[in-house]
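Pasting a structure here, questions to come.
For this depiction, one protein chain was excluded, whereas all remaining protein chains were kept in their positions.
Chain naming follows the written order as A and B, and within any one chain the residues start at number 1.
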Amino acid sequence: MPEVMSEQAEVEAPGEPATRPVVADIERALEAILMVADEPLPLVSLATAIGAPVPAVRQSIERLVADYDGEDGGPRRGFELREVGGGWRLYVRPEHDAVVADLVLTQNPTRLSQAALETLAVIAYKQPISRGSIASIRAVNVDSVVRTLVGRGLITEAFTDPETGAIHYETTGLLLTQLGINSLDELPPISPLLPDGADGFDDLR
Amino acid sequence: MPEVMSEQAEVEAPGEPATRPVVADIERALEAILMVADEPLPLVSLATAIGAPVPAVRQSIERLVADYDGEDGGPRRGFELREVGGGWRLYVRPEHDAVVADLVLTQNPTRLSQAALETLAVIAYKQPISRGSIASIRAVNVDSVVRTLVGRGLITEAFTDPETGAIHYETTGLLLTQLGINSLDELPPISPLLPDGADGFDDLR
């Protein structure tokens, strides 16, 4: 759909299949879908749902973000479109969080303990990793902490080592969402903090 | 939002406390609230939530309706603000129903996943039960599965613990119908795993 790029995209070129959505339609259809989505929707899912090519959907998403941010001459909306946990989702803009919190009954889960946070960090940077390996880095037993993290949906069982039977854990999309980041690439770099990279530490076991 | 300032006069009388939100602020706060509102919200609730007088809120709602309908020079949004049953809520605009219905269809397969079935079984045998308790028995995060089961009408919210705020779930008549039984008493016993286990499992947390 090359016309998508131009301003005239809303006018369909002759011969174009009538069913193919035009730019403005894509944005409006995205708005409709985002209204009912209850989890972050990846570009591909959005594109599939609307029946539009991914690049066009990406462009439309960008325009919507700018639109809601008030960069198109309209108002800066009370909501915003964010890319979090690998997908796009509508959020209340932070300055209105307080007003909304009073109204919406949200159950904030209890805060994670320091031990749980540190274990989470180890898993995030060294996944997939077994409980034994976590324990040897943390130098404490991590069984109950790992169970807590699994129960919170922040980590999940990735696979079981066929030889040792050790379950290896990895982080979930929910963790990304709850951290407000889009992918593991957005974790702060930690390798400079680990002098010899990850390999050397395995020897410590 | 300088252009809005001039219209401020419509609401704010001279000498009004400066803390009272101005028109544009009311609209943005309303957008924020409507973004997360599950049920249609009456004007009075909206006014209470943002601490603005009802007439001002009514006016702002009207402007938002016009805004989303594209009557302010902006696009006609994929969603609309409608008054239903005495309250206001954001809905998908009907012309996008088809796209949204497709998405809903793909997100709701005709069969429940194994995870959903097991969670349903846990709820059936231990109801009323909170999501936290389900999660600790299943050792996974069950938020989205519980949402699916509620959406399917197989479980429903029984009550909210006044102390913890935790919602407790119970199964519905639909589950009994699906299982071909008349009451929960007819669920086959799953002893000896369960009888004295009820307490034991809680300890696993």
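As a working rule, a residue touches a chain if its C-beta (ideal position, glycine included) is under 8 Å from a C-beta of that chain, and two chains touch if they have at least 3 such contacts.
Convention: contacts and distances are computed from a predicted model.
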item	value
Among "Segregation and condensation protein A", "Cystine transporter permease", "Molybdopterin synthase catalytic subunit" or "3-methyl-2-oxobutanoate dehydrogenase (2-methylpropanoyl-transferring)", the UniProt name of the subunit that does not appear here	"Segregation and condensation protein A"
Contact residue for the chain not shown (choose from B:Arg58, B:Arg152 or B:His168)	B:Arg152
Residue numbers in chain B that touch the chain omitted from display	32, 35-38, 91-92, 97, 100-101, 104-105, 108-112, 117-119, 121-122, 124-125, 137-139, 151-152, 178-181, 186-190, 193-194, 197, 201, 204
Residues of chain A (touch criterion as defined above) contacting the omitted chain	34-38, 79, 84, 89-92, 94, 97, 100-101, 104, 106, 108-109, 111-115, 117-118, 120-122, 124-125, 131-132, 135-141, 143, 177-181, 187-188, 190, 192-196, 200-201, 203-204
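Keep this in mind: only the chains that are shown with their structure count from here on.
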item	value
Interface residues, chain A side, partner chain B - complex	24, 27-39, 48-50, 67, 74-79, 90-93, 96, 99-100, 102-105, 107, 147-148, 150-154, 156, 172, 174
